[in-house]
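One chain of protein is taken out of this complex; the other chains stay put.
So, subunit A:
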Amino acid sequence: MDMSSHPLLAVIDESPPFPDKYPQLKRLDRSVVCQVCKEPFTAPVSISCGHSFCSQCIRSSLDVSKKCPSCNENCSEGSIRRNRALEEITDAWDESRPTLIELTRPAPTSTSLRKRPAPEPNSKASSSSGPYKRVKTNGSGSGSQSRSVSPSKPMSKDGSNGHARDHEEDEEEEEDEDEIQELTENDEAPCPLCQATMPISSIPLHIEKGCPPPKSTKKVNGAAGKGNQKSDWKKVFSGQGLGSGKGKEVEMKRITKPNYALATPAELRATLADYSLPTAGDKPTLTSRLQEWIILFNANLDTSHPSSLSALRAKLAESESSRKRDKEKGKDEMINQLGTKEGMEKYAKEKKGEFERLKKEIMERDKRRETEGSGTGKENAIEVD
């Protein structure tokens, strides 16, 4: 199998890694990753031993084993504390990452981007300057959309603003004749390659991905997502989010776990109904649904960007159905099956073809190495008496 072009990998929508020559950035990049899900922290929390994980990850893990996944120290759910500093760091890093990726790219690419001529001369009118972060654009189509947070002043009045301003202007002149606009990362600008308009912060990633249509890029953009979440959240607080019309507000308070062993299916259904969740299924289904809901719900209280209850419900439904799909692939059964001799034999029989193929591949590879004469004994791992 070709390791680099697996179709399942195409599903991962990922930002590019830092080049190898920046080990310190790679380390920083790794340090905001949860060791359970291997993704940047979402709603990070700390536990008694000092290790931090996504709230959802550690809550799920503690349901299985009451130990820290990293150091195996005993740990209970009661010791989970929100880690606001880590959340801020993760958010800030997420925001700066595209910029840093851009800065670490090899020089030739950035110059070629810079040298693009500005197609619209009138965009100069909207340009302003100030002691804010500079983002270069070539101005096309962005004039009306760009919003400047700086107290924008016409260029002509700049003279009165002192030396600092003069110095900056000099710098500008040393560079090419581009338009320079004061923009924040959330402002929109056209991609220098395909001219599609999108938030500036997502342009480097967009280029890195080979300029896909901007719609998907927008979806990925964190800022846009947060905006929606905020309005969704407002809806929840004003009661609109609770679609069932029961007139019963869901309290935004941590849910205490019921005793699943003692709870009757009717009780589980009643609790699920309180949160407008589906009540179909037998006891194990109800239990795992409620368990997962409590994890999602409680984890949602550990973040400054909480999801709406309806989004949480959708997440629960999706997770339940994807887990069902996984189960249908028969793997859980297979694991049990592998424990028995007959099951193992059946499995071995089914996989015989693949084994033969791999065997052939490895033998060919070894033969190739031998003929190349570069084989260093160690590589020639197959010993023949």
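Descriptive notes on the structure:
One rule holds in what follows: contacts are C-beta pairs under 8 Å (C-beta built on N, C-alpha and C of every residue); 3 or more make two chains touch, one makes a residue touch a chain; residues count from 1.
The rule we apply is simple: contacts and distances are computed from a predicted model.
Matching "Peroxin-7", "Apoptosis-inducing factor 1, mitochondrial", "UBC core domain-containing protein" or "Acetyl-CoA acyltransferase 1" against the UniProt entry of the left-out chain gives the name "UBC core domain-containing protein".
When the omitted chain is restored, the residue from A:77, A:94 or A:267 that touches it is A:94.
Residues of subunit A that touch the chain left out of the display are 1, 3-4, 6-9, 11-15, 17, 35-40, 42, 57, 60-61, 63-65, 67, 69-70, 72, 94, 205, 216, 219-220, 222, 225, 314-315, 318-319, 322-323, 325-327, 329, 331-332, 334-335, 338-339, 341, 344-345, 347-348, 351, 354-355, 358-359, 361-363, 379, 381-385.
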